[in-house]
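A single protein chain has been omitted; all remaining protein chains appear in their positions.
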Amino acid sequence: MAISTLNQNATLASIIEQHREAILAEWLREMSGATRRSDLLKESELQAQCSQFLDSLARASGTGTNAQAAAYEPLREILADISHSRAQKGFSPRETAMFVFSIKRPLFSAIRDAYGKDPSVMAEQMWSMTELLDSLGLFTTDAYLKSREEVIRRQQEDMLELSTPVVKLWEGILALPLIGTLDSARTQVVMESLLEAIVQTNSRVAIIDITGVPTVDTVVAQHLLKTVTAARLMGADCIISGVRPQIAQTIVHLGINLLDVTTKATLSDAFGLAMQRAGFSFVRADKRETKRD
Amino acid sequence: MERIPILRMGEYLLVTIQVDMHDRLAMTLQDDLTNRISETGAKGVLIDISSLEIVDSFIGRMLGNIASMSRVLDADTVVVGMRPAVAITLVELGMSLTGVRTALNVDAGMDLLRNSLDARKDALYGSRIQ
Partner (left out) sequence: MAVVSSEATALATESDIVTVRRLVREAAAKLGFSLVDQTKVVTAASELARNTLIHGKGGEMELITLNGPRVGLRLKFHDHGPGIPDIQLALRDGFTTGSGLGLGLGGAKRLVNEFEINSQVGEGTTVTVTRWK
């Protein structure tokens, strides 16, 4: 016959409290295997984390073993922090989850010591504890994944930003030399960088040079068109330069309408036009006859 | 009823939109501007949207309408200061506001209006700039 739930929960909490030091010590021993990563985490830090976890677990388990309950909020926060820091430090998902799973053996030992003589009670306690720890372990993994995705996303952003430099050619004239293949994500970052730069530098003309872009397909062409349209809405003109014959062919072949967009074969042609549009004109300083080179 | 203030600067009208407008306020602005252009004989309208964080299809259409109506009343319209995020979103939404002239900021916008007005006057009085 099962002990009443209230009694059962109080027992779980008191088991942890009574055997705290032993559980802690055994837990740390359990973690000293392959997943310890002592290169990434100091012993003192780990001990502090374990202590904090155990204390919070003892408090929460007094009210039940439902990991989603409000009483477990502090414990979940602790796990979220640990997952987050481990994701950033470079722990694997397994190494992170083992923080929770390696407490199973010491807790079960403690339960067995307390209820060894009453198998049905022992079984119930062990089952409740397993359910709880599995749930917490999965929560840890979820939190880890979230952090990891955030890290990856930021790294991607950094990489994209580095590879899309916007150059100021002259007062009010920007150039964006694109190199390499353009995928959807990259083109969007490119677009945003250029538009931001237009505002920051007060540039009326932006030259997008695609000499270094091997192929232009419909998707890329559409993104370029969107960039040009967006710049226009802001009050700046775009000129697309570096359009090679093959790309010109592709564009016509794909039926892309570039009627509204000014294109030039070379960056220098584009620059000349940009200066004109920005209201500048060139005058050669030396009017004397120059020697032939 | 709240209204968006319209300032007069010689032959030009200046509007700065700084609040997140509800639809009726936008319609009121449209009406007020048209009336003012008519009353003052203004030749140009500058609409500063540099404070707007959102321009949806309704506001977009309002800007387009203002430009069209002003043209009928012989005034140019320039919209200035659109933010990058707003521009990107409008394009995605499918609005390119082809009838609306734009400039980066108030200074550029006023230059545009003045140049445009000069050009129209020159055409009117028959002189040509080589």
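Read from first to last, the chains carry the letters A and B; within each, the first residue is number 1.
The rule is simple: a residue touches a chain if its C-beta (ideal position, glycine included) is under 8 Å from a C-beta of that chain, and two chains touch if they have at least 3 such contacts.
Keep in mind that what you see is a predicted model, and the values were worked out from it rather than measured.
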Candidates A:Glu192, A:Asp209 or A:Asp237 - the one touching the absent chain: A:Glu192
Contacting the left-out chain in the complete assembly, out of A:Glu77, A:Asp118 or A:Asp142: A:Asp142
Residues belonging to subunit A that touch the chain removed from view: 68, 139, 142, 145-146, 149, 192
Touching residues (missing chain, whole complex) on subunit B: 20-24, 53-58, 61, 64, 84-86, 88-89, 92-96
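The definition used in the following text is that only the chains that are shown with their structure count from here on.
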Rounded Å distance between subunit A and subunit B, as computed from the means of their C-alpha atoms: 41
Subunit B to subunit A touching residues, read off their complex: 80-84, 86-88, 90-92, 96-97, 102-105, 108-109
Residues of subunit A touching subunit B in the complex: 191-192, 195-196, 198-199, 202-204, 226, 229-236
